[in-house]
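Other chains dropped; remaining ones untouched in position.
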Amino acid sequence: MEIHTIGGYNEVGKNMTAVKVGNKAVILDMGLHIENYITCQGREDVKKITAKELLNAEAIPDDGCIRKWKDKVKLIVPGHAHLDHVGAIPFLSNKYNADIVCTPFTHAVLNTIIKEEKFRLKNKIKSVNINSTYEISSDFKVEFINMTHSTPHTALVALHTPDGIVLYANDFKFDSFPTLGNKPNYKRLKQLGKKGVKALIVDGTRANIEGKTPSESVARELLRDVMIGTESKGKVIIVSTFSSHIARLKSIKEFGKKMGREVVFLGRSLAKYIHAAESVGLVDFSDVEVVKYGNQIKRRLKQISNELRDKYLLVMTGHQGEPQAVLSRLARGELPFELYSEDHVIFSCSVIPSSITIANREKLEKKLKQYGVRIFKDIHASGHAAREDLRDLINMVNPEHIIPAHGDFQKLSALTDLAMDMGYKLGKTVHMMRNRGEIEFTD
Amino acid sequence: MEIHTIGGYNEVGKNMTAVKVGNKAVILDMGLHIENYITCQGREDVKKITAKELLNAEAIPDDGCIRKWKDKVKLIVPGHAHLDHVGAIPFLSNKYNADIVCTPFTHAVLNTIIKEEKFRLKNKIKSVNINSTYEISSDFKVEFINMTHSTPHTALVALHTPDGIVLYANDFKFDSFPTLGNKPNYKRLKQLGKKGVKALIVDGTRANIEGKTPSESVARELLRDVMIGTESKGKVIIVSTFSSHIARLKSIKEFGKKMGREVVFLGRSLAKYIHAAESVGLVDFSDVEVVKYGNQIKRRLKQISNELRDKYLLVMTGHQGEPQAVLSRLARGELPFELYSEDHVIFSCSVIPSSITIANREKLEKKLKQYGVRIFKDIHASGHAAREDLRDLINMVNPEHIIPAHGDFQKLSALTDLAMDMGYKLGKTVHMMRNRGEIEFTD
């Protein structure tokens, strides 16, 4: 069994790993490095970006290292719908004569990306339900195990191969109190543990964070507190969060309703993900209004500006200060809706720790403060496992080998350190890999 | 009207303020500086510490500045039961020919302190219910307004004087979703605001923290997540939190019960505060075991060590690494109960940011890690208002003057900055005071 660590082992982002056993191989994730992607876009006309340019900008994984046996790739398996796991598919998947198999929500999101950006994919995309298995052959199966994260239908992917089981746990959190969907399939993980797992490839993004990542129910409680537990009479309330975080959007909607406000979602990416979630029956947002495009947004905001300040809850894009998002344009005075002193803006998210994003957010907050707006931020719980969650996972599946993923050397070190504390040996049973690396396991 | 800022204006701790109108005065709080108190204790035999020594060690407020009119003090009013608000009473109150008036839980705690330490107080102590008023004279009344904080029966104290109303809001948080007791009496605060408040003396401990302090319901959710949402089969679970935080202790107990564990409280200060809370009917802890003294604790732990590791939830003192607390002694191997690898220790608290406490906690955690214990910390929500809560309070009561309290110059600056943003003028309507300061308001 060969494991090729193609991307996401030098950085957080552009995840891609390949597992090859005999003459069959599976690719796990094909993600973007979002910051590099945006920097790259910034300089060129969007339409013209080529895979080559993205590669140079380190925005997509460099899969040159598996070129020589690309014909053996039978399947491309994105574990969930986030762009750092699926976003490079339009640029890379056509090289492979392989279907794409994923859970329904991931499928729906992929469809949207492809349609909007007018990509043409040769690969067929197939949906597989959570907690079920897809067969490549009688001795090579792909199992999707229910997992919690910050977007729906996230799966841990178990590859059942002739050389043993590879468990791909990238990304995940252990949330026993999710607010949408079921808690992780701990039972199945323990079964695999008993059966024997050859290798665990695992999300180390927050391995350096002590303790447990809080449940989404904690974020929901924070949100309730900040929405309902503050004085907002006569004031506009604006909330912004990750568009793909359907559970969070649902909570926001519910508290808005409870406050007696009409809920309006504004922005392209919000519309996109809500639509994807509704299309697979995850949620019912028919009781809220979703406004997608620029001109409609302008029109709707103009109407709203003529009504009582506290009639609406406005949910909009822009939580990371993205310059073209609705909230940023509002703050710059480019939309027909004025902010007043003591209006509320709630950032139900963390700030992605890249210097560009930090600068964007600071610029946005500075603008908002000039209106005297009250800012509530970090109303959030992460979607990534911390140190003690990782320990629980390792104890459950008891893998022979561990490969930390999704981070730079320092983050991978933190997870390695944990594994070594649990008895794994560096270079023998826990492996610190880099991009374009390869490791082989024999019996 | 004269306001004397006796203690708590150069530091977090040893709160004491006096308000004098005509020939009547009221003292608000008489608190300890706990760190300085402990340092002082460390060097002497506890019994012998005199008020003089405590004064030199800056462990109690220096009330020399109001000596000349001490006979005018008619009442001593502690707002709640924390030691930095009531702890100096045994050392200072005898100087004053004045009753002590407070809410029932505060009264019960005071009784315990006095009894345990064998102090003799000349002052009479009287209980007044929350949301009721005590009359000094027909034109000088003390009103106790229901407020949320990290200990029960916390009151904002409104002094109704011939020269106007002084509102003493030190300490408080705005928690609309408390887990024990009622939410703040917002209605009464707004009434006072309409009536006109001359001066607001207000808790600036966290004025430099943006946003809103999360509700206790958030802490409860964090606790549930970390107690029930982690793998603890076959493992001991130990929790430690502030002994006076009855709401938190109640949550801990409830989740312990839900997990099917027997709940045992171990330690003197836990027993003391639980008993005080039960004595005034706040909670019913009859379904748990409380073990108070050293020898009993030893005996009980020995028994427990012979039973199944996951039969009990042990709640013990020691969350700040206090060297003589139960958890610290356990960690040092001084008690007949051994910790094993992957036992759980949950710190449901923050670390008090003094260098001694930080060192104590680190020493404790280091010891625990040597056993391989899993540590879950900061499972907590603060009891102090952050910037946006302070804004809500100021908007509600709309005071003529603001006096930031409970912090050093930097913390008081942060609250002053907020007040100035809201239109107050430095030196005119918002006043940065120091210990032993005085300010006079005339009409």
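Per-chain residue numbering starts at 1, and chain names A and B are given in the order in which the chains are listed.
In the analysis below, contacts are C-beta pairs under 8 Å (C-beta built on N, C-alpha and C of every residue); 3 or more make two chains touch, one makes a residue touch a chain.
Note that the structure is predicted; figures quoted are calculated from it, not measured.
Student: So 2 chains are in place, but how many copies does the full assembly in this file really have?
Tutor: The complete complex, not just the displayed part, contains 4 copies.
The working rule: only the chains that are shown with their structure count from here on.
Student: In whole angstrom, how far does the Cα centroid of chain A sit from the Cα centroid of chain B?
Tutor: Computed value for the inter-centroid distance: 41 Å.
Student: Considering only the defined contacts, which chain A positions touch chain B in the complex?
Tutor: Against chain B, the touching part of chain A is residues 174-177, 210-212, 214-215, 217-218, 221-222, 224-226, 228-231, 342, 372, 374-378, 388-389, 391-392, 395-396, 421.
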